[in-house]
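The next block holds one structure in the form of structure tokens; read it before the comments.
A single protein chain has been removed from this complex, and every other one stays in its place.
The first chain written gets the first letter, and so on, giving A and B; residue counts start at 1 in each chain.
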Amino acid sequence: MAKKEHENNDEFRPNGTIAILVIFVITTILIWGTIYMILISRGSTI
Amino acid sequence: MSAQPMHIHPYERNWMVFSAVMLVLFATAVSVAAFGMGIQVPAPEQRVDPRIVATDPNSPWSNPGLREVSPGKYDAYILAHAIPVWEYLPKEITVPAGSSVSFYVTSSDVQHGFKIQDTNANFMVIPGQVSKLTIKFNKPGTYNYICTEYCGSGHGIMYGAIIVTP
Partner (left out) sequence: MKQYQLSTGEKKFIGSHLLVAILALSVGSLFGPLQAFEHAGWDIYPYIKPLIKSYYQGLTVHGVLNALVWTTFFIMGFLTFNVMFGLKRPLKNPTLNKVGFWLMVVGVVAAAIPILANQATVLFTFYPPLKANWAFYLGLTLVVVGSWVEGWGLFMTYFAWRKENPKELTPFIAFASLVTALLWQICTIGVATEILTMLLPWSLGLIAGVDPQLARTYFWFTGHPLVYFWILPAYISWYAMLPKQAGNGKMFSDSLARLSFWIFLVLSTPLGFHHQYVDPGIPPVWKFIHSMLTFSVFFPSMMTAFTVIASLEHAGRKNGGKGTFAWIGKLNWSDPSVAAQLLAGILFFFGGIGGLANASYNVNLVLHNTAFIPGHFHLTVATAVTLSFMGISYWLLPYLTGKKLWMPKLAVAQAWIWFVGMIIFSNAMHVLGLLGAPRRVPLGLAPYVPPEWNSRLFQVGVGGAILFVSGACYLTVMLMTALSKETVKEEVEVPVAESMQDLALTPVWLDRWAPWIYGALALIVLVYGPVLFDLIKNIALTSPGFRVW
């Protein structure tokens, strides 16, 4: 069984995961931002 | 199971903080548009009886169309219906560029939608309720208003137009 009393996930460094998620966030901001700009350019509704 | 606090990997902790910040930024942008720039969603306006809304002489929708309330400001009463045919009344509205038009739209039968192309006017039309938004038309041209909710076989042919003259 495990040598340490409690095994944890600290030793695993998921650098690829961070890279993928950064790409995801940039894409999200770009797409969401584009739609938001369409909204803003069309102006007030009240 | 443990009575200890939850262990979170440092990468994941950072990601959670970062996600929360991103969501707060989106929420802020939305709030600025809503409360700072007046880009709002419809609010409860008025309840009507859909059975008589198109026929009762006291109902503005018995005589749908455009009313000028002050120079450059209009109220447009629009009736959406599927019976006898799928259409909006009136089918066409003409206003000069620079006009601000408040749309009051209701239905005398099933649910419809109302979306004016290239503007922020896009809302549900629900029998018994009146939907209202106000749009300023600066650029001359033809703006179609189309039905965006399934209302029977003629849903796809249901539209009208706003003509903005120079």
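One rule holds for everything that comes next: contacts are C-beta pairs under 8 Å (C-beta built on N, C-alpha and C of every residue); 3 or more make two chains touch, one makes a residue touch a chain.
Given the structure is predicted, the values throughout are model-derived calculations rather than measurements.
Considering the intact complex, the chain excluded from display touches A, B.
Of the candidate positions B:I39, B:A54, B:V95 or B:I162, contact with the unshown chain belongs to B:I39.
Think of the hidden chain as still there; on chain A it touches residues 2, 6-9, 12, 14-17, 19-21, 24, 27-28, 31-32, 35-36, 38-39, 42, 45. What chain B contributes to its contact with the hidden chain is residues 1-9, 11-12, 15-16, 19-20, 23, 26-27, 30, 33-34, 39-45, 47, 49-51, 82-83, 109-111, 113, 115, 117-118, 120-132, 144, 146-157, 159.
The rule we apply is simple: only the chains that are shown with their structure count from here on.
If each chain is reduced to the centroid of its CA atoms, chain A and chain B end up 32 Å from each other. Here chain B touches chain A in the complex through residues 7, 9-11, 15, 18, 22, 26, 29, 33, 37-41, 118-121, 133-136, going by the rule given at the top.
Residue ranges on chain A touching chain B, taken from their complex, read 8-10, 12-14, 17-18, 21, 25, 28-29, 32, 36, 39-40, 42-46.
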